[in-house]
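A protein chain is absent from this complex, but the other protein chains hold their places.
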């Protein structure tokens, strides 16, 4: 089976998830039109940024991973739906966290949703890699999946931390996004150099 | 006519249907930030899972079916819109059912929407198969459409059951999802073995 | 320029327009769980069906028209955005009409939105046809655009009628959908017979 429709459907769902979060940016009521009236929005805005980066990161990784996949199976369709399901809970976690100014339980639940996304992503990757074979490009690329495991560890540290200092817990979640952001650029440079060498 | 745009449009509509249901997961009001405050969300969460699996199942089947179709007609465009129409009512049924804690009439109406989806899917499949011809791959694959008929029977049993035990009725709806989930994997294994044999 | 992205973007916008209308199907408040509680939804449901068919019809026609187009210009990008703009007002018209039980002004405004959609569609068709040339397949197919003109006439009759009998006015809007639905099937049969003859 071809991968194009799975990609298109995933793109659609992720595009909606990332965009409906903006509906949670509650506009100040009518008559509240000074710049100070935006102050209550700050936690919403901050958690929107955090979630936007996280969901965007999954889309980027999804994009990279499926680039190396040629055919998909029924199992990977369901594994992909599983990932989309957990991603779809991110807007809920974001809003609960923002409307309670990053207090303990909302931050922990948000972290739990992020962990489930990471686990679902790992399951999808494992199914795709096992179908492609041990020597496939995908299996090799995923072989050193220390980033995935490290992410889950940091999420757990963040959740534990949130029992005492929930805002620092949130900082740990942001750290994961930074970890994923930087190496992607490194791989890019590597690929670019590789291509230059070939030329 | 090519099928790619019909697929893209259907992907878009199904992606939105599956994602807007998350807007129904009502976030506890401000100040309610303990883990107990999530308790009222449990019925919403459970019915969201049920609907997510059901809609995801239709997308998977739609994906499989159109994979075997090469060209589409005006009739199949309308039959596809008919399917999307009934699927678009799923979020409404889900919310009514969840906000009334799976009481009788909401569960019956939800079952009715699922039946209409199943019927609309059958109509679409019949139109596509009749256009492809009796010996087409699609007609052969659909020839044993016992799953489609069995689904409708189980939905009716679930609806009847809901007059006395609505939650058990819901269990029947979940059973249909399981029925569709398992054989898909069996077919996959068959295809995989077939491909191995060819190699 | 290629047409694929314009198609994909239009598919996305139309998919959202057709689906967000379901958010207007106001679920009865908690505790209202008998079948009678669905009665106030009837006007919403009826106007949802009418709008779903209308928007679906535009998507079908858009699909057919762009099938005959090979390249697009900057002008057609803006003409397409203009069509999408007027279509995006359909959900608003639908909700106003439904929440007032098909009273005079909402029905007239709804008709006005449908007329603007029809005009925007004609503008798009004219721009595309003029770019393709007089002898292009598209220009020939559109040459007998009596359906487009007839639609606008019926919409105007419906709007005039709505001053006295708004529900009959709505019937006229439904009539247009039927007119577009039937000939499409006729063309299909023609195409099919043509293909059979070629075989």
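As written, the chain order gives the labels A, B and C, with residue 1 at the start of each chain.
Assume a residue touches a chain if its C-beta (ideal position, glycine included) is under 8 Å from a C-beta of that chain, and two chains touch if they have at least 3 such contacts.
This structure is a prediction, so every number in the text was calculated from the model and none was measured.
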Worksheet entry | Identified contact with the non-displayed chain, of C:46, C:65 or C:89 | C:89
Worksheet entry | Footprint left on chain C by the chain that the document does not show | 1-2, 5-6, 8-9, 12-13, 15-17, 20, 23, 73-75, 77-78, 81, 84-85, 88-89, 91-92, 95-96, 99-100, 103-106, 109
Response to the item:
It is residues of chain A that touch the chain not shown, namely 7-8, 11-12, 14-16, 18-20, 22-23, 25, 27-35, 37-38, 49, 52, 56, 59-60, 63-64, 66-67, 181, 184-185, 187-188, 192
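Following the convention adopted for this analysis, only the chains that are shown with their structure count from here on.
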Worksheet item: Of all the chains, which has the CA centre nearest the overall CA centre?
Response: B
Item to complete: Determine the centre-to-centre distance between chain A and chain B, using the mean Cα coordinates as centres, and give it in whole Å.
Response: 26
Discussion item. Rounded to a whole Å, what is the gap between the Cα centroids of chain A and chain C?
Written reply: 37
Discussion item. For chain C, give me the residues that contact two or more of the other chains.
Written reply: 12
